[in-house]
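Here the complex is missing one protein chain, while the rest keep their positions.
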Amino acid sequence: MNLLNPPVVPPKTYFWVWFALLLLLLLNWGLAQFNLGPFNLVATLAIPFVQMLLMLLYLMHVRYNAPLTRVFVAAGFIWLAIMADLTLSDYLTRGSVPGTLRKSWEHGAWPPTTTQAPARANS
Amino acid sequence: MTFPILPEQASDIAEQTDNLYWGLLCLSAAVCLVVFIPMIYFLIKYRDGKPADRTPRHLPEYKIEITWTVIPMLIFMCFYEWGARHYFIIERPPPDAMEIDVVGKQWMWKIQHPEGNREINELHVPVGRMVKLNMTSQDVIHSFYLPEFRIKQDVVPGRYTTEWFEARRPSSYHLFCSEFCGTSHSHMIGRVIVMTPTDYENWLTKGQPGSTLVQSGERLFRELGCSGCHMGNSVVRAPPLEGVFGKPVPLNDREVVAADEGYIRDSILFPGKQIVAGYTNDMPSFSGKVSEEELLQLIAYIKNLGSQSPPEKP
Amino acid sequence: MNATLPQTITPEIPRPPQRLLTYLEEGGHTLGSWLLTTDHKRIGVLYLYSILFFFTIAAIAAAMMRMELITPPGDMVTSETYNKLFTIHGTTMVWFFLIPSIPSVLGNFVVPLMIGARDLAFPRLNLLSWYLFNLGGLLAVYSIAVGGVDTGWTFYEPYSSAFSNTHVVTMVAGVFVAGFSSILTGLNFIVSIHKLRAPGMTWFKLPLFLWSTYATSVILVMATPVLAMTLVLVAAERIWGVGIFDPKLGGDPVLFQHLFWFYSHPAVYIMILPGMGVVSELITCFSRKPIFGYHFVAFSSVAIALIGFFVWGHHMFVSSQSVYAGLVFSILSYLVAVPSAIKVFNWTLTLYRGRIHLDTPMLYALGFIGLFTIGGLTGLFLAALGFDVHVTDTYFVVAHFHYIMVGGMVTGFLGGLHYWWPKITGRLYPENLGRLAALIIFIGFNVTFFPQYVVGYLGMPRRYHAYAPEFQVYNVMSSAGASVLGVGYVLPLIYLIWSLKHGKKAPANPWKATGLEWQTPSPPPKHNFAQTPIVTQPPYQYSPEIEEELVHG
Partner (left out) sequence: MANPSVAVAEQFDDMPQQLEASTLGMWTFLATEILFFGALFLSYIIYRHTYVHAFAEAARHTKILHGSINTGLLMTSSLTMSLAIHAAQKGRQRPLLGFLLLTIFLGCCFLGVKGLEYKSDIDDHLVPGQHFTRNIPVQGQLFWYLYWMMTGVHSLHLAVGIGVLAFIAWRAGRQKYSAYYHNPVLISGLYWHFVDVIWVWLYSLFYLVNRY
């Protein structure tokens, strides 16, 4: 099996990755129960990012594949970033150029300060 | 048989757009010359069967390629800047412009003057005055297009968009809807009639306006029961509206919002969306009960309240 | 079924040349052999039949629209019918003719030949792509037959979801399925160009048609899924009455425009890039000279594909998009024009010191350069923010994109079709008739679409079936030009079909071209090459000094 084909990954790695994923899941769930202000949003985005990386690199063998395959893997995410970046360049700057009428359905200052919890409804 | 090339230049913006048009035409003519003259010359000179010196000549490939990459890019940047500067003028209505409300509805334009005059598919404006249009749509996306003024702005449901112009000469101009909006999209047209200031005043008074926008807004404010809560001496705690328009409003979730037309419109239709700091969300929603014109009248009334000083906190 | 082919390429002792059966004979003559073929050449021909069918539908709709627009008041058809006509014309042309034509017809046929492969990477997926394309087309034709759609090919919210009571869901389903066909074709090309190149064929030995087909496939694969999801959202909003673009829920109709144009602007590059690839091949072959600046032309295709994804906002300058975003999209739109300019300059300089044969494909290539330059320049007009405010959604835009799509893409397709006709059918088309048709098309096209620039600047909005009287003189000129253009397009149909029976037999390389596809007999055998060719030189090794006689029909 030359470099092109993914080498046979020992099952031990799979079990370690699985264990790490479950641990991150519990961490994510646990952290979500407390109000940590801005850090809460950071955690809820960082943990799935790490889980995704783990799965991509170890379970989907991107770590062992040829560089060409890695380019194809990255392409999907790069295009998503292009779409998100330029669309948000419109939404985040609406009404910021002085004089244009503030568009009605979006509000206030940027960056939005986190909202403190009003009376907790039944979760 | 007339062959018009340019529509009439009804405003300064129109003149600047035409200058930009001639500039871009010169750019195109230049590029066409640079491409078509050599091409025709080569086609004639090196046609099969014609004797010509065809020994391959080594041209400095990289130098040539770099020049015709960098030069077009620089020229394009100049035109970008010219277009962008012009766009800034078009997109930013001057603060002291005369405000007229426009509501786009499937296949007609309903226009309301501050003095209360209402008209369909007709817009009477005085010459030489800056006119700012506050536009919204009741159903689909339309687009308020004045070709002689070279301006266009989509009219989107759910928000206010603005457009402004200043007519130079009294005359009658086209008004088109230029965003496809259904069956009679091509019949959703009208006239912009620019009049001398005196004619405009006579037209205003003659147009038996009944009540001005602010008066009909006040009438609605009472009929719909807004005054019940929002007037100072009410038992229900509701934010006072005097002197609110245009000022920053602190919200429940510690954000600050400028109270513009859009904010007031949303507070009427979706009260729970942006609750003023220190108040609870018990205002009923009026969406479906208030039409777009009535909304504009209420906003005109609240704007009018804006000029008085707010009473001290109860 | 798969006879074991020689693994290593060893020069065999030359056997007596036993006549190889061509792909038309070897696969079998029955309908079943054609409908179940996985041979990329047959699938290319099948696609040719499909897009011909859809082109006729869209052309009829265009003819009726031009007749309607002769008189200012809308008196030939009612406004509902006119709205359905321009939707039929737009939707069918974009998704069922322009996007598939060069990649699926010429690309399917020629790409494996050019890279020296026996077939594409996934032949079965290729056939599935054709069936999905036809299923999508039938869904679209069904929705036209039972009542048509009147939203325009752009399906703008909230009209398409809440206010139009026509068969939007069926048409959207048709386009959704046809989108999958594009994805599969793009995927096939990308993997084939990466993995199935003949030994010795490095990336810089690839002909330029393959560079532009590769760039097109990247766009096909990366842009189409966003369209698929956007159309699913529109269909869902029509079916359940609730959607994320609905202003009543606080949704934003402009978000639909963002998602739609994120696909639709790269889609116009899907349409033009293959045309550029064909023109690069034609200019080099018919001026008998290697292309000037091969690397720059190749990388400009890739640059157009990449920057093409950054510029969609120039469709929305007046749609209450923020002023800042307008600035960003305007500057990026100017940047995407630079690679196109590089290509045009390189083609022009390729003619220098060449031996130019003005055959039909060359006429189409020169027509492409002329019309695409005008179309591209007016693109610069539209990218200027202040100017676009006046002319967006008017006939200026209609003229701009017709110059690019009809003047560029269709001319490039016809040029490529004539260029590879001997290879596809083994017959030569009548040369003089070909040149006549090219001339008629060029004249008819300009008379049709140049007046639309002028009437556009005068302010005539798009999609109007009744217009102000002062626009009439230009519309009459445009309709007159349209009839000449119609005649121009019927001519190739006639003499190409005629040439199937009575055209002269084509030799393996009638144009003395240097591509790998010309080193196999025409029409080529089922497995393309007796043994896989080895590539040693870069492409386009022509020498203009030597007199060469091209074979004509």
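Note that the chains are named A, B and C in the order they appear, and that numbering of residues resets to 1 at the start of each chain.
One rule holds in what follows: contacts are C-beta pairs under 8 Å (C-beta built on N, C-alpha and C of every residue); 3 or more make two chains touch, one makes a residue touch a chain.
All values reported here derive from a predicted model rather than from experimental measurement.
Among the chains on display, the ones the left-out chain touches in the entire complex are A, B, C. Residue in contact with the omitted chain (choice from C:190, C:516 or C:535): C:190.
Contact with the chain not shown here comes from a single listed residue; of C:24, C:117 or C:327, that residue is C:117. Against the chain not shown here, chain C presents residues 2, 4-5, 7, 117-123, 125, 183, 186-187, 190-191, 194-196, 221-226, 228-230, 232-233, 236, 240-244, 248-252, 255, 259, 527.
For chain A, the residues in touch with the chain missing from this view are 1-2, 4-6, 8-11, 14-15, 17-18, 21-22, 25, 28-29, 32-36, 40-41, 44-45, 47-48, 51-52, 55-56, 59-60, 65-66, 68-69, 72-73, 75-77, 79-80, 83-84, 87-88, 91-92, 105-107, 112, 114-115, 117, 120-121, 123.
Take chain B: the residues that touch the chain left off the picture are 253, 270, 272-273, 285.
Going forward, only the chains that are shown with their structure count from here on.
Counting contacting C-beta pairs between every two chains, the top pair is B-C.
Counting partner chains per residue, chain B has residues 88, 91-92, 158-159, 161, 273 touching two or more of them. Counting only residues that touch two or more partner chains, chain A has 97, 100, 103, 105.
Residues of chain C touching chain A in their complex: 194, 218, 222, 226, 247, 250, 252, 254-255, 258-259, 262, 309-310, 312-313, 320-325, 328-329. Only residues 74, 79-80, 83, 150-152, 154, 156-159, 162-164, 247-248, 250-254, 287, 289, 292-293, 296, 317-320, 323, 326-327, 330-331, 334-335, 337-338, 341-342, 344-346, 348-349, 351-358, 366, 369-370, 373-374, 377-378, 380-381, 383-390, 392-394, 454, 457-459, 461-468, 470, 473, 543-545 of chain C touch chain B when the two sit together in their complex.
Put simply, chain A touches chain C in their complex at residues 68, 75-76, 79, 82-83, 86-87, 89-91, 93-97, 100, 103, 105.
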